[in-house]
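Report on the following structure.
Note that one protein chain of the assembly has been removed; the remaining protein chains are unaltered in position.
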Amino acid sequence: MKAVLDADEASELLRASIAGELPDERGRFGPFGGRYIPETLVPAFELLERGIREYLPSDEFQQEYRTQLRDWVGRPTALTFAARLSERWGTKVWLKREDLAHTGAHKINNAIGQALLARKLGARRVIAETGAGQHGVASAAACARVGLPCRVYMGVVDMQRQAPNVDRMHRLGAEVFPVESGDKTLRAAIDEALREWVSDPAGIYYLLGSAVGAHPYPYLVRELQSVIGTEARQQMQDLAGGLPDVAFACVGGGSNAIGLFYPLLGDSDIELIGVEAGGTGDGLGQNAATLATGTPGVLQGCYSIILQDEHGNIQETHSISAGLDYSGVGPEHALLQALGRVSYVTASDDEALEALQELCETEGILTALETAHAYAAAKRWSRDNPGKRILIGNSGRGDKDMPTLARYAARTNANAAA
Amino acid sequence: MKAVLDADEASELLRASIAGELPDERGRFGPFGGRYIPETLVPAFELLERGIREYLPSDEFQQEYRTQLRDWVGRPTALTFAARLSERWGTKVWLKREDLAHTGAHKINNAIGQALLARKLGARRVIAETGAGQHGVASAAACARVGLPCRVYMGVVDMQRQAPNVDRMHRLGAEVFPVESGDKTLRAAIDEALREWVSDPAGIYYLLGSAVGAHPYPYLVRELQSVIGTEARQQMQDLAGGLPDVAFACVGGGSNAIGLFYPLLGDSDIELIGVEAGGTGDGLGQNAATLATGTPGVLQGCYSIILQDEHGNIQETHSISAGLDYSGVGPEHALLQALGRVSYVTASDDEALEALQELCETEGILTALETAHAYAAAKRWSRDNPGKRILIGNSGRGDKDMPTLARYAARTNANAAA
Amino acid sequence: MQPHERIGEAIIAANKDGRTGLVPFITAGYPDPGTFASSLQAIAEVGDVVELGVPFSDPMADGMTIQRSSFAAIENGVTLTWIFDQLDPLQGSIDAPLIMMSYLNPLLAFGYAKLASRARETGVCAFIVPDLPYEESAEISAALDAEGAGLIQLVTPATPADRLKLLASASRGFLYAVTITGITGGSSGLPPDLAGYLDEVSAVSPLPVCAGFGIRTAQDVDSVGKHAAGAIVGSALVEVLERGEDPAAYLRQLR
Partner (left out) sequence: MQPHERIGEAIIAANKDGRTGLVPFITAGYPDPGTFASSLQAIAEVGDVVELGVPFSDPMADGMTIQRSSFAAIENGVTLTWIFDQLDPLQGSIDAPLIMMSYLNPLLAFGYAKLASRARETGVCAFIVPDLPYEESAEISAALDAEGAGLIQLVTPATPADRLKLLASASRGFLYAVTITGITGGSSGLPPDLAGYLDEVSAVSPLPVCAGFGIRTAQDVDSVGKHAAGAIVGSALVEVLERGEDPAAYLRQLR
């Protein structure tokens, strides 16, 4: 496993990537990806992989999936021209409105697709992990929609900072399982869900929420999220009169970003920029800037870039946004970074807060804290690129973040008063 | 002013209503409607009426409005076939998904339309009232989008029971003005907003949130909300294979209901049913069942059906849903009831809670408490009408209701334990 | 002479005395229904015309003071019926013509025909209905006219000239000139261009013009009196009652 590519390998991998040939048979995106799982889970993954191979490309599944996206999720989501923001920034800013999707974020595209798959595979129940709670809510809703019981694993730290989403999951009939182990956030929740899956690999479907983990999840999630970029590409041509010069998306595990970027990979004139959580600073544990500061390693099933110490222990992370607060990242992003096709930058907690407020006041859109990171980076970029066309993946709405925002506002006020 | 019509009058009014000839020049829907306002507000209303006459039908305004609806609000909203609910109820249930509109309810259709109008009229700032907070959030967002400052009047009782929406308004840059007078809910908030308007009729635009009040508001709001019914009618033909047998909508002031019903009035085979808040019982003050139990009178600018005592004082109301908790109703509904074209029924607090939960668990849709009343009535109707096609106006999402739901769940659990 | 004509006459009589006509407003039955009759009599001794507020649950055109008095009076059981019943035994003991201020809905609920006849029986000569613009007033005007009672129209600084003429000619008793574009009880004082506005209204009006909103002091009455026939004192008087002070004494120092 090596993460450095020579020029020939790189250009071949870029071609393969654009051509849709990745991941390969073994679940690899170049050096990244693969399937690092306990032997106990091997049958479950093989079942899943066979299911995906059989159902995902089938007309029947695709039609069922497209129908749910249109009639229940509310796709296509809008493309909004942000006139007042554009004026402030000096660029032309277009927003792909995943916040308008049912349950309020892009997560639902993946959740309903996998819930349909779970039903096809004959699962008796579904488990899922969640960080910000958006994937948990999306999973709860999708499972209700297809008629499967759902249990969501959630770290107790996240349960606290995303309390509104916990209530929503309960309302939607899901069980929320509080995870007290490990870092008590998303990473621990994934571990806990995997442990549960082992107990009944055939009866349980594990509905993973981002483009991470062992093969075939990064592939499956990308396929289900690509609708974002496919729609946005068409809408830019229809409404903006042409493709963007640059596209921004925030990167936690990387699902909304890969969903937006993947259909644009072949448009070599479009600059693609992923934005990670810069947290409170550059120090270890102060951020979740995996691609920006991490190193290659294996975490939760795949070889990718991760945040780890010299002994290979995973680093705890910090971000104001629960959804970006993860020490790993999808392997396809690791490849796209290695290839130089996508660049990855960071935005700090404070920059995200400021960007969130600016968008509220100029466009009347309360975006998710995760998403706000993409705005902060896009604003910076605008300074050096006046007049350019920017596409931003507005991955979710910020209603869930009200308690966090209130806490930070209180802190800021207290500082101001002091 | 008389509220009883003879047969000839009635059939002529029904024709006029379907033909779009109402309200008449004086703002009348048959006997109902009109403009009962202080002389101090007359210039403001005349300005507004002239503005509406000049701009609303213009191609320029319509195009601007349609563009905002498509690109910012996210219209058309989806039409969802509720497969599992249909199976339970024995009918075929279709949902018009206003919960997917930006900010989470139909209120935004009206708010952005009026905000555009306010800008055209040269207003320096916008004021609005809110009950459930949905119209306040929608107004705050719409004003941010068009670049006008916004102040929202909200009763302190409502501020408490819809706390998440208060935070959202603040985030969106609006000022929330706590109304301590009167019943401290929607009615008092409207009074307070009108009082403020008087202080600067030319500089202020009053963005009213429902199809109530003095002419031209009931007309204006209906025109802006009719997009709901127009889309739903087309979608039923495209997706359901034909028009519904019946359409249900909850009725507070009546804006989502008139928006859904108005484009269906001419389809005489479609039964139209408005659902009011039955609260905790039939007693005065226990509900907000205006049309079901009220009498003709003048409240806040128009002659309609209202809840009042024998002395003409307005009755306080109760509903679990802040958005239905109003003693009046739009004058067009009063006419449609008098004509027998729409029937108005009630659903109790408990029925609404139960319906909300059923929808969550069968379709993965967390609907607003207001909206839940429509489901409760539709479920009852299904018992006697197996196999029929039902269209339900899913006016908003229930995220804002989480605190209320938590309170009621706690009460129910306490009862169960006792 | 029709009852409503008594109103203008009372104002003009005051003017002839070299005084500004004084029109005190009280919310009927506030703060204490038990003292309504006696305080009305005391006020009517000083006022040239007395305006009685009928409490209503939605006083949308009023400020905090009158809202508060209105809600309290309703709590204490004050209704239009009750007010008329209180006035019955006072017939003959009150010289000043009475007018009533009421939002439309209580009048609608009472019934227009009965309203007009009870008004005649109890010496109520005219009505001010703050949420009834001229355009919607034909029906109630007709009913009141039949019993000699009138509807007092309001004009404001924002009323265009045409409309001012229309309202001036439609009014009965006096023409109510609202001094500010706001609600009752504003404490911001009188506007600077008041004189010009009141002169203009007075020039157009065939009836005496009474100015209202924001009049609290003898100096206010004085400055209004230079350009209008009468001054209406509302919120300030209600506050006097609220504080339990002597309304007649307060009114006397305004004259």
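Every chain is named by a letter (A, B and C) in the order it is written, and numbering of its residues begins at 1.
Criterion: a contact is a pair of C-beta atoms (placed from the backbone, for glycine too) under 8 Å apart; a residue touches a chain by one contact, two chains touch by 3 or more.
Note that the structure is predicted; figures quoted are calculated from it, not measured.
Chemist: Using the whole complex, pick out the displayed chains that touch the missing one.
Modeler: The omitted chain makes contact with A across the full complex.
Chemist: Using the touch definition from the top, which of A:R187, A:R233, A:H318 or A:H373 touches the missing chain?
Modeler: A:R187
Chemist: Identify the residue among A:L14, A:I37 or A:A289 that touches the chain left out of the display.
Modeler: A:I37
Chemist: For the full complex, which residue in A:P201, A:G279 or A:G393 touches the chain that was left out?
Modeler: For the chain that is not drawn, the touching residue is A:P201.
Chemist: Going by the contact rule already stated, which one of A:A83, A:V156, A:A240 or A:V298 would touch the omitted chain in the full complex?
Modeler: A:V298
Chemist: Since one chain has been left out of the picture, which residues of subunit A touch it in the full complex?
Modeler: Against the left-out chain, subunit A lists 1, 26, 34-40, 42-43, 181-182, 187, 190-191, 194-195, 198-201, 297-301, 306, 308, 310-314.
Simple rule for what comes next: only the chains that are shown with their structure count from here on.
Chemist: How would one label the connectivity among the chains shown: line, ring, star, complete, or other?
Modeler: line
Chemist: Measuring centre to centre with C-alpha atoms, which chain is farthest from subunit A?
Modeler: Using the mean of the C-alpha atoms as each chain's centre, the farthest one from subunit A is C.
Chemist: Please compute the C-alpha centroid of subunit A, do the same for subunit C, then give the distance between them in whole Å.
Modeler: 67
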